[in-house]
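With one protein chain withheld, the remaining protein chains of the complex are depicted in position.
Presenting chain A:
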Amino acid sequence: MAAQEVQPNETLASLKTESETLKTKLEEERAKLHDVELHQVAEKVEALGQFVMKTRRTLKGHGNKVLCMDWCKDKRRIVSSSQDGKVIVWDAFTTNKEHAVTMPCTWVMACAYAPSGCAVACGGLDNKCSVYPLSLDKNENLAAKKKSVAMHTNYLSACSFTNSDMQILTSSGDGTCALWDVESGQLLQSFHGHAADVLCLDLAPSETGNTFVSGGCDKKANVWDMRSGQCVQSFETHESDINSVRYYPSGDAFASGSDDATCRLYDLRADREVAIYSKESIIFGASSVDFSLSGRLLFGGYNDYTINVWDVLKGTRVSILFGHENRVSTLRVSPDGTAFCSGSWDHTLRIWA
């Protein structure tokens, strides 16, 4: 079916009706392929055993809420950012702080480690994303070498290097995502489509892919083609802000965490939501999600200070982790899957294994 020609004299109202009709039709078409539920098929999968997951390291040093963290490819270093403007690089294994930068703004909501391990990017209320090369010289003032890369018209909510130190992908409270060339600061591509703040993003894990997913306050999760800037798939089943999105390791699906207190799994090939992870006793929003290496476990950090561990296939919760004394704001599994790190409004980060 070719894209329908829109007549110039069509009113907004009639267009909206057309759009609604198409939406209903699309839902019907998708529903036809929904012959079974994931958890039903997964009944034949062996159940997971009891888990003993504990805090193995506690990183203390931030003076205020930890808002974001990211792992270095070396599997042991991390970068974290906080409400008080501090960005700290840690060797999480020894818990030593290796670098610290003070940003000129408060609420540094986004930070990311460069693939080379030689730089970090961060930003927040300053509406920018800046890159700091990490010096081996402890005495060197990192702030002096700072490079301003991205410029948005509202707060920076998330940032991520692509497969190289040379490009950064950002999302912002201004409702857009953008791809930037680090060296020149030039905007390579912008992504428009969200109707409100974009809160999170994640790059597809493929070596050959050029896509990423974003989630926003418009309750939508959008999949984008980095090359064309087009939104290629969109999912709207959450009932509130989507705080976190993360790809399933195969790249065929992604999970989301929302203020509606649920996490959900969306499959790109089925083009629909395929699982909901929720419980009557979980009433606070999920702030951050990530998968274990095989994709069997989904870790969710919540605003009720806990971390819930979900069996992705069966849809059940396998563990609840207590420890943080305030909201869990950020959570990432390490690059080799041996641990995951959670950051919290209680000023600390914890490594769990």
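As a convention for this text, a residue touches a chain if its C-beta (ideal position, glycine included) is under 8 Å from a C-beta of that chain, and two chains touch if they have at least 3 such contacts; residues count from 1.
To be clear about the criterion, contacts and distances are computed from a predicted model.
Chemist: Name the absent chain as its UniProt record does, using one of the following: "Regulator of G-protein signaling 6", "Integrator complex subunit 13-like isoform X1", "serine C-palmitoyltransferase" or "Lipoyl amidotransferase LIPT1, mitochondrial".
Modeler: The UniProt record for the chain left out of view names it "Regulator of G-protein signaling 6".
Chemist: With the missing chain put back, one of A:C263, A:V312, A:L331 or A:L349 would touch it. Which one?
Modeler: A:V312
Chemist: Considering the complete complex, identify which of A:T102, A:N141 or A:S184 is in touch with the unshown chain.
Modeler: Touching the chain that is not displayed is residue A:S184.
Chemist: Which parts of chain A are in contact with the chain that was left out?
Modeler: For chain A, the residues touching the absent chain are 1-4, 6, 12, 15-16, 18-19, 22-23, 25-26, 29-30, 33-38, 41-42, 45, 48, 51, 53, 56-57, 75-76, 93, 107, 109, 125, 153-155, 157, 162-167, 173-175, 181-184, 186, 188, 195-197, 199, 206-208, 210, 217-218, 227, 231, 233-234, 239-241, 248-250, 252-253, 259-261, 267, 269-272, 274, 279-281, 283-285, 292-297, 303-306, 312-313, 320, 322, 325-326, 336-339, 345-346, 351, 353.
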